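A single protein chain has been omitted; all remaining protein chains appear in their positions.
In this document, chain identifiers A and B correspond to the written order of the chains, with residue numbering beginning at 1 in each.
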Amino acid sequence: MNKAKTGRAKVALSKPSEGASGLTGLWRLRRPVIDPAKCTKCHLCWLYCPEGAIARGADGAVWMIYEYCKGCGICSEVCPSKSISLVKEG
Amino acid sequence: MITLKDLPVEEYYLPGNAACSGCASALSTRIALKILGPKTIVVIPACCASVIQGYYPKSPSKVPIMNTAFAATAATASGIVAGLEVKGRKGITVMGWAGDGGTADIGIQALSGAAERNEDFIYICYDNEAYMNTGTQSSSATPRGAKTTTAVMGKGERKKDVPEIMIAHDLPYVATACAAYPLDFAEKVSKAMKLKGLKYIHLLSPCPPGWRFPTEKMVEVGKAAVMTGAWILYEWEGGKYTLTGPSKGLIDKAKRRPLKEYLAMQGRFSKIPEAEVEALQRDVDSKWEAMKKKLGA
Partner (left out) sequence: MIIATGNHAVSYGVRAARAEVIAAYPITPQTQIIEKLAELIQSGEMRAKYIRVESEHSAMSACIGAEACGARTFTATSSHGLAYMSEMVFWAGMGRFPIVMAVVNRTLAPPWSIWNEHTDMLAQRDSGWIMMMCGSAQEAHDTTVMAYRIAEDERVLQPVMFGLDAFSLSHTAENLELIDQEVADGFLPPLNPESLPVYMDPDNPVTFGNLLGPDKMMEFRHLIKEAFGRAKGVIEEAAKDLSNATGRKQHGLIEDYRSSDAEVVILAMGASSGDCKDAVDILRDEGIKAGMVRVKTIRPFPGEEIASSVRGAKAVAIVDRDYSYGFGGIIGREAASYLSKKPLNYIAGIGGRDITVEDFRKIAEDALASAERGELGIEKWWGMRGFEG
């Protein structure tokens, strides 16, 4: 579908891809760091992450996808157990 | 009620997109698509959401997106709905996702036309209260007093009330939402998805660069908009208004936080004269008085 018989696209069509705009983690000025000991696995950080850059494991654990996390800090603000701290990059 | 557990883990709007850090529109797109699922076609006009997709040949979206011209969201969506219908392609939800400029200003004609025809799609206006994609020019959805690049002393006119305009079209469903309350928003998207006809959701989307507040404060600013009563969360269905979320508890003025707390969080209201703050507070109060009447409270 969407291909000419030559197998070449006829108009510019973009395909779903992670990192469509590159490794946006490079934008980050502050790195969110989760303290697993304090995390209650409530997943509010996951809910509120604008980027979808927080992953959830089967056991409920969460971790940051640093390749794409832009460091907005919302996760740290919404965390009820204050288990996410923001650490200056570089 | 939709809870966090009801949201699928799968992302339909992938990380590494071109949204600004702390973007409420990107967050809300993520949430809306989790509810709508993969059998969705999204129509996006010129707006932040068109830029967020980034450059060819990649896109963050796992559902098809039809980009269209600024004024054309609702008309393009109407065509998609008709195309699906005549081709017998069932079970696909069509969603228009447009900013406040593309909704309240240049796109209102097409939106009104589609609303009058009661076309079967969901239209979501993510309202960041100015032309943010082009660098914060005033739109008719910019609130009075807010500074923009075309209103350096603050906009003089009040915010256009688009949800009320849509209610006047007697649609199957109209709701307001706020990006700071994703589950309330998710609930509304879910409701809209189950209804036939044009469903309109007006989503307040706090914008860190445009409203000038730190990125991590996006949720707090959005919550302040609701808790001060500046933004009312409600649904309108079958001629009946219903308050939702925290707005339910804010009919009594004493329960609402003073508006100035919300204004003080944002650079766009910096140095706003005290008299103007009072005028804006009176606007909020009278809006609530009107809402009380609508609620029959």
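FYI, a residue touches a chain if its C-beta (ideal position, glycine included) is under 8 Å from a C-beta of that chain, and two chains touch if they have at least 3 such contacts.
Just so it is clear, the structure is predicted and the values come from calculations on it, not from any experiment.
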Selected residue (touches chain absent from view) among B:Ser59, B:Ser140 or B:Thr244: B:Ser59
Sole contact to the chain not displayed, among B:Pro38, B:Gly156 or B:Pro273: B:Pro38
For chain B, the residues touching the chain missing from this view: 38-41, 43, 50-51, 53-56, 59, 61-69, 71-72, 74-87, 89, 92, 109-110, 112-113, 116-117
Residues of chain A in contact with the chain not shown: 1-2, 4-5, 9-16
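Following the convention adopted for this analysis, only the chains that are shown with their structure count from here on.
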Chain A contact footprint on chain B (complex, rising order): 4, 7, 9, 11, 13-24, 26-27, 30-31, 53-62, 182-183, 208, 214-220
Chain A residues within the chain B interface of the complex: 12-24, 27-28, 42-44, 47-53, 56, 65, 67-74, 76-78, 86
